[in-house]
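A single protein chain has been omitted from the complex, and every remaining protein chain is retained in its original position.
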């Protein structure tokens, strides 16, 4: 039943971080964005600083130690802000969230908006994820591009970016907001923590803080299992159309 | 054919119960919420105090002794209010109902909003429902959490809540309304009165009245049959798209 | 392509019948309502007194002797009004029609709104429709209930009413309009004129006129064929999505 | 993506024909309406006098001698107006077009609106279209009915009219605009020029001009092929949902 488009609202708490680097991770290819941003929150001990609300967000609450939390959250400290989604985004939500994040970044005079994600790679799939995944970078800013390339990111010669990160890039460009998208070569069928480690390494060309990715690689199998389970549960919720469980239908 | 979103309206009758504990049951996993709340209404001899109306509610009337009643009803007495749905909720209805109930609870200065439901359990399914189902609790309030844990509810370490109860938790948290959700370990494929008994036992940590759950366990088979039939009839109605019966199509 | 909800309009002609008994029949289970109301119009020689228009009504005209007529019509005489639909109602139309009929009944100070329909019966199906179908009654008024029970209607102990008649009951109750729904035990797969005869017999407890149902039982086979054919033709129209016939698709 | 209902606009050119007979043909059963109206335009040498525009009309232009034309056109001369659609109408377009044509006819003080179409006939299908198809007539005006019956149209005893012609009849009746619908007994699976010839013959009871239908019968096979091809091309366009051809999907 139709109504006016639900707004996406960014609800911040605490003092504002000025001129931040905003790092964004949502679950797309290889769940690279979600894994990388969760790891950054943990390693950098970022504080909870708000959440994103909308009727478009799936009907899900994430529970940790009996306390419920929102599925799309904001964390931050010392000039770094992480926006992390633990739920898949519908097409409309991904459009609206990209639009909202871009204008919010502009309003906060963000230094850069960094999108972290994966790029499906047949090669990586076939080698069973053996080698270190490469990272390609796309940016609307030359300086930023040079920074991440100095840390090992390769140029993206020809191709397309799709989904949430395409919209984020588009709205940042429209709003004249510096944006860089880092895409780690990723397995197709599984969450890929190694690809997440690679994009975090490339990130060192932009943010002032050093993040050690060894623990991420070590607990790789563990993270893969955990992320996959979370994703399956939230996916179910996202695709549910309401009503009693299937057994009674 | 689209139109403005149908409102969900809470229509109360009788004198207002002040600062109530509001217990909510809708048919999700194991039909735990509906079974538990029906039992509370019966055992505590709660009086009919209104109903919930919306174009989103399925086209159904529940008949008892030739008298028709609304499918989502409100009962209450002595500081306890029960909101009971005998029909499955569509996604939109479950969102709108959660929103409305939360702001209604706030307006009545409710002490707590308690969501009763089930959590699908492979273990319980395999043991054929032999042991007493455990209950996990999620809350936005520490005191309440301690209360139900004292009555045997376990902590919910990590995971997701989905569906109506996730929305109820979300809107209560947004409205700063105390909420606790009790999830009884439930069979997947069948209505689970034993899970309903367990959540009622845990409820003793919140509401002042003692409810004996032995009769509920004793008539378990009976209740299971009756609830299942009701659910099938209302489900049919909920999924009907109008018109003559299938034979003429 | 969306637009504002099409209104259902009741277009009356002739002088108004004051404080009428309004009898409503639409094609649901066993086509009982449509068969019973058609028979009442014929036997009581009721006059055409208007029709119901809406963009939601299927794109159909009913032709009789080269003259086209509307698919949902109003007939009446001597304090009796019959609302008869010869087309199946979509979910939205059935909601809107119920709403409109209830407030129209209220405005005419109707003594009672009577819904005539069938209740699917496995037993009747198995006995091949041999015995006289029983009738159950549901009402929001005690007196009316006693009246129809005196004419053989049984109480409806426990269960659900669904579809158009549930909505009619709901809106009449909301509008404080007396309503009774008579449900004849009906075959599932075929139009059931005997079930229609039974509900007409029970009607004698409400309306002052006596209607002989013997001819209805005698021409049972004939009516069954005719009604079924009509229903198939209108069904086709109701499900058509426009365009040229299937052969050219 | 929704928006307000697209209007159907009748765009006329040239001087207005006063008090016309308006003859309408759209592609439904046997493509009778389209074949008959195309033939009338050709035989009576009617002039192009406008077209009908709407976002609901399929994304199609009809090309003749390298010049593009609209798919729903208006032709006319000497008190006769023909409205001819060469594209199938969606349900919504057929409703809106019927509504608009009826009120336009009223505004032009039209003597009569004539719908030409086919009626699917098992008998005609089985005889392989051997005999002259019969024509039945439905009208909201006695005089007109007598006129066409004098030219061989039979009465339509009992049944239903569906689709565009049902809506045209409905809105004309609501607008108190004289309407007659001529339905030629038609083959189900093929365009039926002979059925078109029969409805043109019956038309002689209404319009003052004599139209010789022998050439139509003679070129029957040719017309059938041509019409079928046109219909297939426009059908494809009507069902296309945009984008590149299927090969790249």
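Note that the chains take the letters A, B, C and D in the order they are written out, and that residue 1 is the start of every chain.
In the analysis below, a residue touches a chain if its C-beta (ideal position, glycine included) is under 8 Å from a C-beta of that chain, and two chains touch if they have at least 3 such contacts.
This one's a predicted model, so the numbers in the text were calculated from it and none came from an experiment.
Engineer: Missing chain touches which shown chains?
Structural biologist: The chain that is not shown touches these displayed chains: A, D.
Engineer: Can you tell me which of A:29, A:63, A:83 or A:113 touches the chain that was removed from the display?
Structural biologist: With A:29, A:63, A:83 or A:113 as choices, the missing chain is touched by A:29.
Engineer: Among A:69, A:163 or A:215, which one touches the chain that has been omitted from the display?
Structural biologist: Going through A:69, A:163 or A:215 one by one, A:163 is the residue touching the chain not shown.
Engineer: Looking at A:101, A:137, A:197 or A:216, which makes contact with the chain not pictured?
Structural biologist: Residue touching the absent chain, from the options given: A:137.
Engineer: Of the residues D:59, D:131, D:158 or D:189, I need the one that contacts the missing chain.
Structural biologist: Here the residue in touch with the unshown chain is D:59.
Engineer: Take the complete complex as the reference. Which residues in chain D touch the chain that isn't displayed?
Structural biologist: Against the missing chain, chain D presents residues 1-3, 53, 55, 58-68, 70, 230, 233-234, 236-237, 240-245, 247-249.
Engineer: Which residue numbers on chain A touch the omitted chain?
Structural biologist: So the residues of chain A touching the unseen chain are 2-6, 27-31, 56, 88-95, 120, 136-140, 145, 155-164, 166-167, 169-170, 173-174, 188-190, 228, 231-232, 235, 238-239.
The rule is simple: only the chains that are shown with their structure count from here on.
Engineer: Which chain lies the greatest distance away from chain C when centres are computed from Cα atoms alone?
Structural biologist: A
Engineer: Give the rotation angle, in degrees and rounded to the nearest 5, that superposes the C-alpha atoms of chain A onto those of its identical copy chain C.
Structural biologist: In degrees, rounded to 5: 145.
Engineer: Please report how many Å separate the Cα centroid of chain A from that of chain D, as a whole number.
Structural biologist: Once rounded, the distance between the two centres reads 57 Å.
Engineer: Could you list which residues of chain A touch at least two other chains?
Structural biologist: In chain A, 2 touch at least two other chains.
Engineer: Should the pattern of chain-chain touching be classed as line, ring, star, complete or other?
Structural biologist: line
Engineer: If two chains touch, include that pair; go through all of them.
Structural biologist: Chain pairs that touch: A-B, B-C, C-D.
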